[in-house]
Each structure stands twice: as C-alpha cells, then as structure tokens.
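Right, one structure below, let's go through it.
Let's turn to subunit A:
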Amino acid sequence: MLTAIAFTPIIGAALVFAVRAPARTTRLIALAVVVAELALTIWMYAVFSAPQGGYQFVQRADWVPAAGVQYLVGVDGLSAPLILLNGILGVAAVLVSWRVELRVREYFAWLLLLQGAVMGVFASLDLILFFIFWELELIPMFFLISVWGTGRRDYSAMKFLLFTFIGSAFMFAAILALYFSFPAGERTFDMTALIWKDMSSLIVPTSLVFGGFLIAFAVKLPIAPLHTWLPDAHTDAPTAVSVMLAGVLLKMGGYGLLRINAGMFPDQLAAAAPLLAALAVVNVLYGAFIVLRQTDLKRLVAYSSVSHMGFVVLGIASAGAGAAQLNGVGLNGAALQLFTHGTITGLLFVVVGLVYDRAHTRHIPDMGGLAGRMPLIAAGFMIAGLASLGLPTTSGFVAEIMVFLGTFPVYGLATALAAFGVVLAAGYILWTAQRALFGPPRERWSALPDASPIDAAAMAVLIVPIFVFGVYPAPLTDVFEAGVAPIVRGLGG
Partner candidate 1 sequence: MAFDNLFSEIVFWFLAAASVGSAALVVRLRSIFRAALMLVVSFLAVAGLFTMANAEFLAVVQVLVYGGGIAVLVIFAVMMTRDVDQGNQATAVQPVALALGAALLGALVYSVAQAEWALLPESLPAPLAAVFVETPARLGRLLLSDYALAFEAAGVLLLAAVIGALSLVREREAPEGDDA
Partner candidate 2 sequence: MLERLLIVSAVLFCIGLYGVLSRRHVIAILMSLEIMFNAVNVALVAFSRYAAPAALRFPGAAEDAERFALAGQTLALFVIVVAAAEVALGLALVIAIARRRDSINISDLNLLRR
Partner candidate 3 sequence: MLPEAAAWLIIGLPLLAGLICIGALRPWRRGLWPLAGYVGVAGTAGAFALSLAAVNGAMGQGDAGYEPHRWFAVGGRDGFAMTVGVLLDPLSAIMAAVVSGVSAVVQVFSLGYMKKESDAENGAWSDYPRYFAYMSLFTAAMLGLVLAYNLIQLFVFWELVGLFSYLLIGFWHHRPAAAAAAKKAFIVTRIGDFGFLLGILYLFLHRGEFAALGLNPFEIPAILEAAPMLGAGVATWAALGLFAGAAGKSAQFPLHTWLPDAMEGPTPVSSLIHAATMVAAGVFLVARLFGLFEQSAAAMDTVALIGGFTAVFAAAMGLAANDIKRVLAFSTVSQLGYMFLALGVGAPGVAMFHLFNHAFFKCLLFLSAGSVHHSVHTFDMRYMGGVRKWMPATYLAALVGGLSLAGIFPLSGFWSKDEILGAAWGGESAAAPVVFWLALAAAFMTAFYVFRLILMTFHGEFRGGVDAVPYEERIPDEAHHHVHRRESPLVMTLPMILLAVFAIGSGFAANSLVALGPIPAHWFSHFLHEDAPDFSIGVAGASTAVALAGAALAALAYGTRTISFDRFGAPWRFGGRLLAQRFYLDALYEDLIVRRVLHRGLFLASDWFDRRIVDGVADLAGWFGRNGGRAAAQLQTGQVQVYGAAVSMGAAVILIFYLLQR
C-alpha cells in the first residue's frame, strides 16, 4: 500500500507530463491524482492501528544486496499522520495552482513528483531509500521555484538547493558511518533494526554521527542560523510550492530529528538537549522578532515558520533528562506541531497566494481594507493566523501546549521564553491582519473578486483538519503516541 502511496504521484507526474492535453485537462488529471492519493492516505490512516503500534504495511525487498540496500517501506505512528498531511496538502497545492498558465504540464508533473518524493521520505524505513527520496525532492523544488517563481527566483532556488544539499551531505556521511560501525554480518540500513542497536561505539565518535544527521535536519527544519534559505525560497516560490514547502518539506526535518536523532541516538539527544533547547528559544524569539519587521507577506509567513519550528525543536529538546518521566509529552507535542503547522502554514500560504493572485503585490503597506473586498479570503487568513498564534480549538494550540507541558519541567526558563513567542505571534499575526485586511477599503482593490469555489475548496481542505484536530485531537495524538512510545522507551522511560 505504501508503495502505491509513494508512487501514485510519481506515476501521476509521468502521466501528466506524457499526456499532451490542454491545460484544463491537465489540471483535472493532476487533481484526480492527488485526490486519489488523498483517498489512499486516508484509507491507510484509517486502517493503521494505533493500539497495535510498531511498523505497519511493511514491504521489504532486496534492492542492491551487495551494498545492503533494501527497498523497505512501512509506517508507524510517527510517519502515518505526516503521510496523511502530505496527502491533504497535495490536494490543496493542486487546487491553489489552478491559475497557473505557464507550462502547465511540466508544472503539475513537478508538483506531483514533489509530493511523491515526500511521501517516499515518510514511508522509507531504509536509510538509503530515505536519503534517495530526500534528495529526489530537490529537483522538483528547484524547478518549481526557478521557473514558476517570482522575484529573485534563480537565487532563491539555488540557495534552497545548496543549503539542503550541503546539509544532506553530512547526513549521507553519517548514514554510512552508521552502517559500517557494525560487524560485517550485522550491517544494515534498516531503520527498524538500527533503532535497537547499541550506538555507543561507532567507527567515528557517535556524537559526530548524531551531528551529521542534526545538521541535515537543522537545515531542513530549519534551525537558526541555517534558516536563511527559507525566507528566500518561500518568498519567490509559487503559491503551491510555498504550501508544500512549509507544509511538508520542513516537516521532513522534524521527522528526521524524531525518527533518527531521537529514535536511534537517545543518549546523544539527551546530551544535546540543552543546546537544542537554547536553539529552540533562539528560533522562536529571533524568528518572531524578524517577522515583526517584514513587509512582504510571504516573507513574513516564512519567518513565522522559522519561529514555529522552534517549538518542534523545543519539544524534542524535552528529551533531555526529564522526557522519560514525562513519557514523551514534549516529543508528542513536537510531532503534533509538525502536523498542525503543516496545515496551518499551508493555509496561510494558500491565502497569501490568493491575495497575491488578485492584488499582485505582497507588500503589506500597499494593502489594507481587503477584508471588505474578499471576506472569504480574509476569513481564511484569520483562521490560519489565529491557528498560527495558537488559538484554542485550532490544532495549533494543542501542539503548542503539549510542547510547553512536556518541556517546561525539563527546561523551565527556555520554555517560558519560548512561550513568550506565542505573545509575539499574536503580535505579528494581528498586526498583519490589521494592516492587510482591515482599515478603509481602497479604491484600487475595489474590482478584486473573492475566492472562487476552487480557491475556497483549497482553503477548506486545510481548514477542516485545523478545526477537527483542534477540537478533537485524539485521532492524531493516539497515532503519534504509538510512534513516539518506542522513542521514549529508548530514552529510558
């Protein structure tokens, strides 16, 4: 089933590219593919049994036996929700791309390939396969930003590519070091087996292996000061790509941190936790400070992502010392934050994109009074914004409170400082709303239409999970719990 999930978009991409259809047909094919994909992921999620735990839907085949590489896919509680998230965002991304007119076939092919690659990342249980999908996602992203982007798109696309690539270079070395640290018969890239290995004596200091993974994931997440690719990439990317980038690509970093750094190196994680906590605070506050100076709507949202990803790091940092007794509340919060931020920031970018489509500006001072012109879009923005600032009944709140609860007993001061980020979030979200949406309606915007049904559908696809999981998060937390529990056990809980 996971093979189908990972390859449906990829085959869809080939299909879209191969069929020389009019733009409209192409869009419909792409939509059909992502909807089918979403159905698959929902089905997978529904069938996934949280109480049973462990890895499910595992498929295993030798691939390059000489190098010990397997084709090994499967999901556990950690990846299942993220796959669902990717399915959801895929639909939103296609819907929000409805107005793309430039090289439509190529555009949707790349977009679907991107989705498929990310699916692969979440589904892979073999490190090399994981790495392959991890890298595979670069090329679609590069093209999507570079061709369909705006502004300094070349610069941004290249920056994205280089940052990620250099980061993953370290991961690559770490993967190999991990592999060769074990005696010949026991070498494996199988993550499910590696979790149970003793990592205390590797061929290089374990902390270096840990650090290699950390760097790769820190770039992706991103953790300051490795974040500067993100605002540029977001700013210049087309809407759908921003949605995917913020929605799932960043999540790959957090997922990696949880799956590998936390899952395989509990001791190193515990040792690095104070550093992570400090970085998390920096991320949250520094990101928020910068947000408050932005005048470009997308850049603003991008930095808010940086700030919010700090909460993920903070939750993971809870693994220091106290996580075992806390049974991973913080880790759960971090995982949940991955999901919720995916929907929330995805929605923010959808809305920003819709605004840009109409107003052709992202410069906030040029806006104002949009709420009267496009109430649906404004409502979408407000929902996303409020969820982003952690308003209860939206999923953002649940994740953040869990992060705080999980980490406060371990790093009280850091958590308190990071929690202040929530106040800052209120500041920048509401200030932005005030500047962009409210105020007297302007003449120049008087002809702008509100969201079309397609746009509304794109927003709705994301709004539904925000509220559903905000009001009743148990379906999500139970699954995440099943995924985090082994990590917690690894941490000694």
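The definition used in the following text is that a contact is a pair of C-beta atoms (placed from the backbone, for glycine too) under 8 Å apart; a residue touches a chain by one contact, two chains touch by 3 or more; residues count from 1.
The candidates came about this way: all candidates are chains of the complex that A comes from, given by their letters.
None of the values given here were measured: they were computed from a predicted structure.
*Asks:* By the touch definition at the top, subunit A has one partner among 1, 2 or 3 in this complex. Which number?
*Replies:* Of all the numbered candidates, the touching one is 3.
*Asks:* Once bound in the complex, which stretches of subunit A touch candidate 3?
*Replies:* It is residues 159, 162-163, 224-225, 227-229, 286, 289-290, 292-294, 325-329, 332-333, 369, 371-372, 386, 391-393, 397-398, 401-402, 404-406, 408-409, 412, 415-416, 419-420, 422-423, 426-427, 430-431, 433-434, 437-441, 472-474, 477-478, 480-481, 485, 488 of subunit A that touch candidate 3.
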